[in-house]
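So, subunit A:
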Amino acid sequence: MDIILELLSWGLLAVGAIFLIIGGIGMVRLPDVFARMHGAGIIDTMGVGAVLSGLMIQGGMSIVTIKLILILVFIVFTSPTATHALARAALHGGVRPRNNEAPEEDTSQGGSSSKT
Partner candidate 1 sequence: MEFLGLINYWIVIVLMMTGFYIVIAHDNLVKKIVGLNIFQVSVFVFYITMAKVEGGTAPILAEGITTYSNPLPHVLILTAIVVGVATTALGLALVVRIRDAYGTIEDDELENQEGES
Partner candidate 2 sequence: MGFMAVIGFAVARLRNLFAVVMLTGIFSLTAAVLYVLLDAVDVAFTEAAVGAGISTVLMLGTLALTSSEERVESTGGSRWALVLVVVTGAILVYGTFDMPAFGDPTAAIHHHVAPYYLEKSGQEIGLPNVVTSVLASYRGYDTLGEVFVIFTAAIGVLLIIGRPQFGRRRSHRMLVGELHESMRTNVILRVVSKLLIPVILLFALYVQWHGDFGPGGGFQAGVIFASGFILYALIFDIDTARTMIPARVTRIFLCLGVLLYTGVGIAGFFMGGNFLNYSVLAATPVSGQHLGILLVEFGVGLTVAAAMISIFFTFARQEH
């Protein structure tokens, strides 16, 4: 049982690390702001989520785990909101996504980017 938990935790950490790097590369390589938000989204959700879950399994049932859950909940709440505010600001500020479609569609893209 312990072995399984241990393996699970290491696996989650590894997955998280890989996703973090993927997100980082995405943030550098993607062409414009709205696309880069997807990279940041990967960092915020898969990366952080997996790493923190792995740490939670390591921590066991204690105050540590509760704090980690709190951190995770805050990040899950705040980072999509922040990305949403940012996308809105960018759209208001006149930055358009590269494919030059209608702005309404772009709004939905910008908003949903944080959920991916």
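Everything below uses one rule, namely that a residue touches a chain if its C-beta (ideal position, glycine included) is under 8 Å from a C-beta of that chain, and two chains touch if they have at least 3 such contacts; residues count from 1.
For anyone wondering why these and not others, all candidates are chains of the complex that A comes from, given by their letters.
Please read these numbers as outputs of a predicted model, since none were measured by experiment.
Checked against 1 or 2, the single candidate touching subunit A in this complex is 2. Those residues of subunit A whose C-beta lies close enough to touch candidate 2 in the complex are 74, 77-78, 81, 84-85, 88.
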